[in-house]
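Heads up, this is only part of the complex; the chains shown haven't been moved.
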């Protein structure tokens, strides 16, 4: 994964890019961009590294070990709003709405959001899923404090639910297929936070403030290559999954196709270009976070997004 | 008196270097907080931190004791019968090689959310050093003492109880000293995986909320805990084995 | 009591003992002498059941020896004390292992230590003792079990002439009291003559029995006063020549 197979054009800019989380369907477009020659065409020599999690990726970016990352925008902005990592700039949104959801098994005790009070809900430790939950609970009218959180590692979540250790999970909805596999084919009930918290974005491409300021052309070339690949990916889920599998043999084609299919409606929203980051929506998203008590008031949209670099 | 001066001096120098580094290089606190930041974080909620430290300590100590006793017993079995050792040691090595991080979630699955998975992880992580060191110790009885036992028609059990095990104790303690450090790590790995209690949970949760000084306060407590436990084991060794020091030089 | 027939022992290419035939009667005191490295210790370890002969058979008390017997005690050439036990603790080791009555054995052990001149050091650890003191502790450890067969490998080698004489006296008394069958390896011809009913002389590499000499000197024997001077001299001289 470290070196490009497609020969980079001479004089290309060397950059390092970090995926959101390992090598699964949602991140397949990076390898598609490479395989399809989009990077080479944009005179980019991109090294793709596998990301660990929201905060780890931000740290890597801040430490200068990478120039671009794919990250959860809500989580990133919460951290920016707390005064950490203030020198990051989003340049595109890959998912127009947050993918965070409540997932339960059909036939279980959780059928609607109302059923969550008094239940055990598993989530990745300290993840944005938990942070956002009070805001979600308020909208659906339940008492957030009556939910029993079980902290665990992301990889462990499907097993927890499948084995009945928890009644529901808070996770990305695109993981639902994997959860069904873990549960031996039982169907899932998916309750997206996005149904209630409509202004929150999902993942996005982020770079440093310095690059956004000093090398806007580099950022644009990278953004365009990636968005082109993202579009190609949702149009050709099977092929994208194969490309992913070729670069990362540990990836699973079926699971990747499932993720890509599930995320498609979140990538392509009517009336706006892929990757769009609308300033007014960003402002509303920040307001949502402020109202949820997740950040202190005062975070400006320009402080987390470079609107000069977002797709128009 | 003097025996405390040097370790304290070492710690003071280390902290001073660290402090100087953060001050001179102007490191941001969330990368590496300076000592006063950490002290402040501790003083902000000492009760909470000490309570979590206690949780980590108990799991560590219980798991360590189980592993110590079990490890020595297994070493006895392994040295008793070469064939058992031949057949099972590779399996033991293979099992030990499974990264404990990967095991932690499974333990939660099997044992639930209480203290059990933590204790089990501690046992698993510190079992192997005790077994390897004890087996080496039990196999190192000088030929003349081995012959002494045999010449007295000592039973297997007596040979171990009266000769081999006492002789092996200094080496058992090598295993125990390595194990006690691992035990703390094991408890923390379990807590990181399933952060409801303990200093590992504090590290994770404060990391999530980007309270790096609090995370480092927890890490500092962990270090203190480790050092304390290590020296407790070393002290026990001194107490039990004065003869071992006396016959070396 | 002890019977060896055709006993040989090799260590790899080294032939340590070859074709040893030997009978030791009930309550007999046999001394074994021979050049350094001729196989004396090997012989004792074979009789004790610690080492298998490469060929031949060993019988003790009418039964073939396959493993060490509880009624046989061995004093090793090196003291082999447990460094974590006190002197008394070391002497009591056989008592614990053989399950002898503990109160009376403790008394017995203290008496033995006393008569070996170690009464006042019974609480010390072995590393605090001189070489000769350690050797005496090992001797007491063997005697405490009141064995029927006593095998001793140069038990007085680290002792000065006087202590040696005292202990030899004491050993004679004990021998007469215990009536233990004794095989006593020594490098001192005088000692062999002083203590033994018969003296077996081994040849060097491989050890074979060159001759077994009867010592017909009335007991108790002693060197202190020059009693039995002539018989002793004769025996010593003969053994001296046999060793060559």
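Going by the order they are written in, the chains are A, B and C; count residues from 1 in each one.
Basically, contacts are C-beta pairs under 8 Å (C-beta built on N, C-alpha and C of every residue); 3 or more make two chains touch, one makes a residue touch a chain.
All figures in this text were calculated on a predicted structure; none of them were measured in a lab.
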item: Formula of the whole complex, where the shown chains each stand for all their copies; value: A x1, B x2, C x2
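In the analysis below, only the chains that are shown with their structure count from here on.
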item: Innermost chain, where centres are averages of C-alpha coordinates; value: B
item: Between chain C and chain B, distance of the C-alpha-averaged centres to the nearest whole Å; value: 49
item: Between chain A and chain C, centroid-to-centroid distance (C-alpha), Å; value: 85
item: Where chain B touches two or more other chains at once, by residue number; value: none
item: For chain A, residues contacting two or more additional chains; value: none
item: Chain B - residues contacting chain C, complex; value: 144-145, 147-154, 158, 162-163, 166-167, 241, 243-244, 246-247
item: Complex contact set, residues of chain B against chain A; value: 30, 104-105, 108-109, 112-113, 192-196, 201, 204-205, 207-210
item: Residues of chain C touching chain B in the complex; value: 45, 48-50, 67-70, 72-74, 76, 78, 80, 82-84, 93-94, 96-98, 125, 127, 145
